[in-house]
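Note that this complex is displayed minus one protein chain, with the remaining chains in position.
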Amino acid sequence: MSDKPPVLEAIGISRSYPGVRALRGVDLALHPGEVKALVGENGAGKSTLIRIFGGIEQPSSGIVRLHGTETVLHNAQQSHSAGISIVSQEFRLVPQLTVTENIFLGHEVTRLGLIRPKEAKRRAVELLAELDLELDPSQTVGTLSIGDQQMVEIVRALSRKFDVLIMDEPTAALSGDEVNRLLALVRRLRNRGKAVLYVSHRLDEVFDVSDGIAVFRDGCKVADLPVSQLSEKRLVELMLGREFQPHMSQPVSRRAAADDRPIRLQVKGLTCPRLHEPVSFSARRGEILGLSGPVGCGRTEIMQSVFGMLPSRGEITLDGEPVSNSSPASVISSGIFLLSEDRKSEGILPHLNVLENMVISASQRKRERVAKWVPSPQAETRTYTRLKQDLKIRVDRAQQLIGNLSGGNQQKVLLGRAMLADCGVLLLNEPTRGVDIGAKEEIYHLIKKLARAGVTVLVSTSDTSELVALADRCLVLRAGRVMAELTGADIDEKSILAAALRTKSEEAAS
Amino acid sequence: MTNQLQSAVEDGPSKADVRERRSYLLSFMTGYYLQVTTAVVIVGLSVFVPDFGNRANLQNIATQASFAGLVACGMTLLITAGLFDLSVAGIIAVVGVVTAKVLPATTIGMALLLAIAVGILLGLTNGVVVTKLRIPPFISTFGMLNIYLAVAFIATGGQVIPINSYYFQQLGTATVAGVPLVFIAFFVVAAASYCLLYRTYFGRRLRAIGSSEPAARMAGIPVDRVKILAFGLTGLFTAIAAIGLSALLSSSGGTMAKDMELNAIAITVVGGTALRGGRGTLLGTFTAAIFITVIANALNLLDVSSYVQNIVTGLILIAALIVGSVRKDVVRGAG
Partner (left out) sequence: MTNSVIKRVAPRWASPTGGRWSVSSAFGAWKLIEDYGVFVPFLLAMVAGTLLVPNFTSPSNVTNVLINGSIIAVIGFGMTFVIALRGLDLSVGSAQGLCACVTAIFISTAGLGFGVLAGIIAGAFIGLVNGALIAYLRVPAFVATLGTMGIVRGAALLATDGGTVDGVNRALGRVTSARLVGLPIPFFIAIVLLGLAYLVFHYTAFGRHICAVGGGPEAARDSGINVQRVTLMTFTLSGFTAGMGGVLLTSQLGLVNGSLGSGVELQVIAVVVLGGTSLTGGTGNVVGTLAAALLLAMISSALNLLNIPSYYQYLAVGVLLIFALSLDSIRRVFLRQMIVGG
């Protein structure tokens, strides 16, 4: 394979954001006719590298070589004309345009400056046929299912002239059959001499389709081996790095005798977007229930539906009382609070200071008269100082804007907000995303402390080690279905991964 | 032990601290830049423009600044919450016309009460249209402007209704220790708005909504209710402006407050309130109202065509917008 010169090379690429080094001196080479898989946990730097190849971000240092010549990619246009085509993880489709229009967006099929709709449609049908898709090319993309949108995104990447195809988690929203068609396509592209960079969480696919596998961890490439030299077990070890935190290796705090505690949150027959079948579960007082599964499996949607952010059907009760999940405000008043995985746009209030951010949701039910309208600065400062110590928030002044804090400190402030809201159920989406190791430990500690105090905590995360560290019980989801429920000592990274990565034969058998 | 560690962390001049101080300095500079400029302009004009500095003209400026300023106080609250109200000229017309119509038949007190009630009602209507019909505020209130103006015109048959009550006229012209009554009202409203925005739960919620509406929703803030209330308050402030204006003019009519929305928004933006929400400055609004009126007054004294004043207001607004957009980049670049 490597007798041909590489078509795309990254040499010593680093990229740092304020406070974070997303990539540290990464080398990667792609040869024509090669399928290289890129694996690693969330935050390992895969997406950053892809954005650099796409011209959307520039490396802090290091160079990109195309066909052996050094190239600087300033924007998406340059990346396209250099022969790089990308299927991005978040959909970049215009919902109001049709399938055909989206496929050829930015490189329309024209003659004398006029678009040729028939020709475009003909080509779209051809491209769709590559994936055995029977989509109507005239259909508006906004009305397609998530899986079909994903397919359109892939077809769009195919419609450009390219030597390198980069696919970022292309199968997160696809069904088993669709995955097979996609993998067949990848093989055909390889036979045509294209280079494919394939990023996926699903290890069975990775072993199925790729020639070599590059493993990323914490912004570094830790391995780059031919697939023949790797086993699934070895790959998981490389991804995880085997550097367990001391408390993570002893998940003893889990209570086996949890069953006598009263049920606090009960969800029955919940249907919401992305879920293929209604889901039911319950959580007891003081229990930490984990929701695990790859990105796009539906666990985020479950949380958001319970919290009233997404339209849903189903029955939710809290301590036996029905909860109306028409809006977050009404859910919070029944005693459920959620911290979003998107801290930046759905968590912090960037123009407000740390103190205000913490007390914004504080329950006002008990206040009277003036205190109902005018906050008491003294009382709020007392509350703030107490929580700041309890939560170990590192901040200089209460008047500091929250945007200047590190991710971990922001998350602690938001945990403080949730605590002040007087809620018996706490829903956490990716509670430690963008949080450094030290603060992570402290946040785990806080979550456990809350649970000990009787709060029911639901943790939805793609970080399996997080669930091992936290959860008393764990639901594993995949593609909109609950695949397994693990309890107590069964919760370890291998079994969670195994449940989420169950191969197709097992899926068929179950 | 942990406390010691914590205090050690706190004592060190962290990078965030320096950045914080720098942005504090920046906000200080931008915050008081306008006050200094206004003072310099007033002093300069007093020296160089005859008749500018005399008592009557200064009172005139104070009075003129108050009308758009009162409206701008409401606009500041709205813009802080990421909202807009382009219908204020319509609210003033309706309130003015209602006041002028009922005044001969009732006491001044009742008329004032009614005027304020109408203002609040129209404001709340805007709020309901924006939140419940889910129409973007700038376009829905633009439509409401037409409706309110039409109502005022229809009620008056296109005529101007005179106001003959001497005591009512006094509301627009009386002074207390040389300070016009309407200016005192403006000052009180500006101060009250400041307290509201920075000292109450309501104000905090307004800022939270303007800062990030999704995050505010997630924090359990009843977003719609807060927004409707903010529109209601703007209606109230606008009604006060309408009372003062019709008292000063001794009449009311559909065109009495033409282009008021442009002036109020210009004042708010020039004052330094961020157009994208989250941060509002009443001191800035207060100063900017005076600043813009001073400029208009000076142009007037210098015999510059009144049409130029439209242009000047527009240019000041756009200049402030550009400054705001560039300043945001500076802050972002520093952060």
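Here are some notes:
We call the chains A and B, going by the order they appear; numbering starts again at 1 in every chain.
Definition applied: a residue touches a chain if its C-beta (ideal position, glycine included) is under 8 Å from a C-beta of that chain, and two chains touch if they have at least 3 such contacts.
Note that the coordinates shown come from a computational prediction; the quantities given were computed from them, not determined experimentally.
For the chain left out of this panel, the touching residue among B:147, B:249 or B:283 is B:147.
Contact with the omitted chain, checked across B:102, B:179, B:262 or B:283, is made by B:262.
For subunit B, the residues in touch with the chain missing from this view are 84, 86, 129, 133-136, 138-140, 142-147, 149-151, 153-154, 157-158, 254, 259, 261-262, 265-266, 269, 275-276, 305, 307-315, 317-318, 321-322, 325-326. The chain not shown here touches subunit A at positions 54, 56, 75-77, 80, 88, 91-98, 101, 105-108, 110, 113-115, 117, 121, 136, 138-140, 142-145, 273, 310-311.
Criterion: only the chains that are shown with their structure count from here on.
Chain centres here are Cα means. That of subunit A falls 43 Å from that of subunit B.
By the touch rule above, subunit A contacts subunit B in their complex via residues 18, 307, 309, 327-329, 332-333, 337-338, 340, 345-352, 356, 360-361, 364, 372-375, 389, 392, 394, 396-397, 400-401, 403-405, 417, 421. Looking at the complex, you find that subunit B touches subunit A at residues 2-3, 6, 9-10, 14, 16-17, 19-20, 23, 199-202, 204-205, 207-208, 210-212, 214-223, 274, 277-279, 335.
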